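One protein chain is absent from this view; the other protein chains keep their places.
Then we have chain A:
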Amino acid sequence: MAEEKEGAAAEAIIADIQKKITDAFEVFDHECNKTVDVREIGTIIRSLGCCPSESELHDLLAEVEEEEPTGYIRLEKFLPMMTKVLMERRYRPIPEDILLRAFEVLDENKCGHLTKEELVKYMTEEGEPFTQEEMEEMLSAAVDPETNTVRYRDYITMMVVDEN
């Protein structure tokens, strides 16, 4: 009896997850034919709560792309993959304190802020580099115009509040 109930509960969870995924998918399904542009997959996956790196994203994409890439991803391939990702709780978001430590690593002089040039250098030359557009967007919110620096502690707090 208990097992049955558990089974039913698990099924309900899966069904719920699948509906969530489908909803998110449909927001980008402009032609209402259960496909989305491959360039939007990253946005969809991230808005479902995951925080993969670019290379992790590439791996996920490889799983759902057609053999002959068409530029579109179909829901029927995306759904099972994404369900698994959510069930296994992969690519969890980064806690605030870890993020703070990351900024501190880049802050060589430990002065509590990065200069605009430093941030640009790191973000466009290190890691998985930003495009120019991404860099500009980040700067527009992160840089304190008076001092031309990025007070990263405040920045993090602001972004986190924004999310909620």
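A few points about this structure:
Just so we're on the same page, a contact is a pair of C-beta atoms (placed from the backbone, for glycine too) under 8 Å apart; a residue touches a chain by one contact, two chains touch by 3 or more; residues count from 1.
Everything that follows uses one rule, which is that contacts and distances are computed from a predicted model.
A chain of the complex is left out here; the name its UniProt entry carries, from "Serine/threonine-protein phosphatase with EF-hands", "Histidine-containing phosphotransfer protein", "Vacuolar-sorting protein SNF8" or "DNA excision repair protein ERCC-8", is "Serine/threonine-protein phosphatase with EF-hands". Shown as candidates are A:Gly7, A:Gly112 or A:Gly127; the residue that touches the absent chain is A:Gly127.
With the whole complex as reference, residues 12, 15-16, 19-20, 23-24, 26-28, 31-33, 42-47, 50-54, 93-94, 98-99, 101-103, 105-106, 122-123, 126-130, 134, 137-138, 159, 162-163 of chain A touch the missing chain.
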